[in-house]
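Remarks on the structure that follows.
Note that one protein chain of the assembly has been removed; the remaining protein chains are unaltered in position.
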Amino acid sequence: MLTNRHIVIMGGDARQIEVINRLTSLDAHLSLVGFDQLDRNFNGASKLNMDEINAKEVDSIILPVSGTDHEGNVETTFSNKTVKLSKEWLAETPEHCTVYSGISTPYLNTISEDTQREVVKLFARDDVAIYNSIPTVEGTLMMVIQNTDITIHQANVIVLGLGRTGMSIARVFHALGANVKVGSRNPEQIARAVEMGVKAFYLKELEKEVEDNEICINTIPALVLTSKVLSKMPASSFIIDIASLPGGTDFRYAKKRGIKAMITPGLPGMVAPKTAGRIIANVLAELLLQKFAEEDES
Amino acid sequence: MLTNRHIVIMGGDARQIEVINRLTSLDAHLSLVGFDQLDRNFNGASKLNMDEINAKEVDSIILPVSGTDHEGNVETTFSNKTVKLSKEWLAETPEHCTVYSGISTPYLNTISEDTQREVVKLFARDDVAIYNSIPTVEGTLMMVIQNTDITIHQANVIVLGLGRTGMSIARVFHALGANVKVGSRNPEQIARAVEMGVKAFYLKELEKEVEDNEICINTIPALVLTSKVLSKMPASSFIIDIASLPGGTDFRYAKKRGIKAMITPGLPGMVAPKTAGRIIANVLAELLLQKFAEEDES
Amino acid sequence: MLTNRHIVIMGGDARQIEVINRLTSLDAHLSLVGFDQLDRNFNGASKLNMDEINAKEVDSIILPVSGTDHEGNVETTFSNKTVKLSKEWLAETPEHCTVYSGISTPYLNTISEDTQREVVKLFARDDVAIYNSIPTVEGTLMMVIQNTDITIHQANVIVLGLGRTGMSIARVFHALGANVKVGSRNPEQIARAVEMGVKAFYLKELEKEVEDNEICINTIPALVLTSKVLSKMPASSFIIDIASLPGGTDFRYAKKRGIKAMITPGLPGMVAPKTAGRIIANVLAELLLQKFAEEDES
Partner (left out) sequence: MLTNRHIVIMGGDARQIEVINRLTSLDAHLSLVGFDQLDRNFNGASKLNMDEINAKEVDSIILPVSGTDHEGNVETTFSNKTVKLSKEWLAETPEHCTVYSGISTPYLNTISEDTQREVVKLFARDDVAIYNSIPTVEGTLMMVIQNTDITIHQANVIVLGLGRTGMSIARVFHALGANVKVGSRNPEQIARAVEMGVKAFYLKELEKEVEDNEICINTIPALVLTSKVLSKMPASSFIIDIASLPGGTDFRYAKKRGIKAMITPGLPGMVAPKTAGRIIANVLAELLLQKFAEEDES
């Protein structure tokens, strides 16, 4: 249990509601900043402003998935007020106070170093990336179904990258009956693709492999769908690029060639906010329980 | 090949374009009625009005998936003109002239009987129903992803009916990682569900089985989701009813109880018109080739 | 419950032990004939000879899967004595007394007609055939793994027939990563194979389709793997014929051509006697409960 642990939740979207639910069920003492427009109350949680919270009594701080901007402000779906994590405020927290963020940002890195407070990046964890791949797959499915006039079943589908997300995508598109071909630079991933029952090729062959492509799903955060590659792809193809911005596609050239190409960040929060929230809530609960158990021991 | 066979295609939507493509590639002689607004021409096919066609020289007539209305008019996505298959006109065709329609309608039954011309209902065929189940599944997937805030993965999903469409739905939702439970009245379907690796129950247990339901997909064309059943289902459930109109759900009661319930006819044409068209084109091609081969023999 | 119902179990193998377990757990009164060498006792069940049982008091008779031979004798794995169901004895049972057998035999048909007692053939039921397809698949897997020097994964596998057993076989071999091709005469089965994600062809193309075959699994109880077909198949192929005797393979010719071909009856009892027994026990329990419930009502 998290009894008597004081945790500040600063901003965020619908996903944080699952976090709040989970932590209150573990009996934590929560301060919610940036939730004034949320039409709901939670046992053991108070809606406050930053200046109403005594930093000295804070055990953990939970930021939104996106962390902060370069001035320390966080996204607040449920508030119009500015919510900021300042270096000064953080410096006043106890030494053991940890900050949890989805991703790291330059601002967070700086204040973390300056104040010697630990910042945990949840989305850098392999397990979180894999759990998140599940709603990401479903978002990809939806986008593909919406944006093509053929079925995924029996379509020629290329999946670029067989990392944590690519593996889930390849598995599901194969299960749906697509002719899946995985492109990777990595012999281990080539082997795994073969084991999973799909075709595989080395990325250096990409130009040749796209010739009969109908649907291409990119997960590689590097420019792989170059103009040279795109020039070999049928103009009727559909490209969905889920790699982090700016993606791995030469979108300007795709447009010129008449290929429909989309970059789709944030699929989990978009198609399954509740599940996406639970993923964060589960990992946070596990990490917090573990951390405080260790502290109690030492 | 269909060389020298005169086939009239009367109305329809984008799916008929696949039919036209396919039949022209088999060298048929096509008359297209109700395509005046279609911005495309086809080798061996002329856009005409009914009165420009000599019924005596027609070997086959292809109607839209929906057949005709009660006056004999057909849907025409690519025309504003009325296109009608009259009994008189049909009676003038050669005896061997066959009418192909997606479904049967009272009007078609009547003129078929009166003129002694065969009407083939493509969608009554098992193979067509199974092929059509593929885009239907993908449409269902899309609707479910759009209308829930959780993932299909690990959701509690009930599929009602394990017929031609239900089996495809159950297979795909299981592959996506849902906790699928199939409800059926038929011991054979119960056994097949078990073999496929999903749970199964007899419909008479439905009331009890819906208690922890999150997503319910109905394929049974009979009132199964009665108010009594719905009263046991969590209000946060999502129901998608794909059974033919009026579906198998007490929609009035669902609304009252706050359960989101949708009936979704025409999924294949909606999410994958090209594939849906090809399904029709493939079966039509096979049937026509077979028919004329038999005629030539006799 | 089956309280006070007197059921005679005549002969059979390890599978009947599951039946005995199940029926005693339903409180039936059992007489076991042909189990003298079985080193185990059951509550509510007595080991007897036929002449120790009063036919007039028997509600149901359960025969082995194989029924009787042409003289009425049944297989008895757990006894050396002859156990026979005679017409005379059966005639003395009450009119409602039903005989349950795996399959029908000429002898059973005759005495059933003569005595007007119903004989239920469990293995003719669709649900039983589907449940039995599960251990059949696993037996087939084992035979194939043992008898080839390649993996099923990426092997060219032909499955003949997509009936109750063929569908389960095709599903599993596909899931294992084989290149599965289904041969059938039935357009509905062709469509289902395509939906399942495997290739499909009409049986009339069989000769052409076997040319690169590595593993062929036949489920069709008719001569389909003729010498003409086999002459086109690589000599290194492995054929497993699970269709009921005499199978669908020209074994003489296969041998001549050097193709390893096996007929494998009775796979479920061989590889999973316990599961095979439970399948029978479940259906028997369901049928008996239903029957006596109906009798009680009328």
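Going by the order they are written in, the chains are A, B and C; count residues from 1 in each one.
Note that in this section a contact is a pair of C-beta atoms (placed from the backbone, for glycine too) under 8 Å apart; a residue touches a chain by one contact, two chains touch by 3 or more.
All of these numbers come straight from a predicted model, not from anything done at the bench.
**Student:** Among the chains in view, which touch the chain not shown?
**Tutor:** Over the full assembly, the chain not pictured touches A, B, C.
**Student:** Would you indicate which residue among C:I9, C:C97 or C:L176 is in contact with the undisplayed chain?
**Tutor:** C:L176
**Student:** One chain is left out of this view; which of A:D27, A:D69, A:D114 or A:D127 touches it in the full complex?
**Tutor:** In the complete complex, the chain left out is touched by residue A:D127.
**Student:** In the complete assembly, which of C:G102, C:G139 or C:G247 touches the absent chain?
**Tutor:** The missing chain is touched by C:G139.
**Student:** Given the contact definition stated above, which residue among C:N41, C:T82 or C:T151 touches the chain not shown here?
**Tutor:** Of these options, the touching residue for the absent chain is C:T151.
**Student:** Across the whole complex, list the residues on chain B that are touched by the chain not included here.
**Tutor:** Residues in contact with the chain left out: 153-154, 177, 194-197.
**Student:** Would you write out the residues of chain A that touch the absent chain, in ascending order?
**Tutor:** For chain A, the residues touching the absent chain are 125-128, 130-131, 133-134, 167-168, 171, 187-188, 190-192, 194-196.
**Student:** Write the list of chain C residues that the hidden chain touches.
**Tutor:** Its contact residues with the unshown chain are 14, 134-135, 138-139, 141-142, 145-146, 148-154, 172, 175-177, 271-275.
Going forward, only the chains that are shown with their structure count from here on.
**Student:** If every chain is a node and each touching pair gets an edge, what shape is that graph: line, ring, star, complete or other?
**Tutor:** It is complete, because no pair of chains fails to touch.
**Student:** Taking all residue numbers at the chain A/chain C interface, are over half used by both copies (same) or under half (different)?
**Tutor:** Mostly same residues: over half of the interface numbers shared.
**Student:** Could you please state the distance in Å, as a whole number, between where the Cα atoms of chain B are centred and where those of chain C are centred?
**Tutor:** Distance between chain centres: 37 Å.
**Student:** So the centre of each chain is just the mean of its C-alpha atoms; given that, what is the distance between chain A and chain B in Å?
**Tutor:** So the centre of chain A lies 39 Å away from the centre of chain B.
**Student:** When the centre of a chain is set as the mean of its C-alpha atoms, what distance in Å lies between chain A and chain C?
**Tutor:** So the centre of chain A lies 51 Å away from the centre of chain C.
**Student:** Residues of chain B that touch two or more other chains: which are they?
**Tutor:** 134
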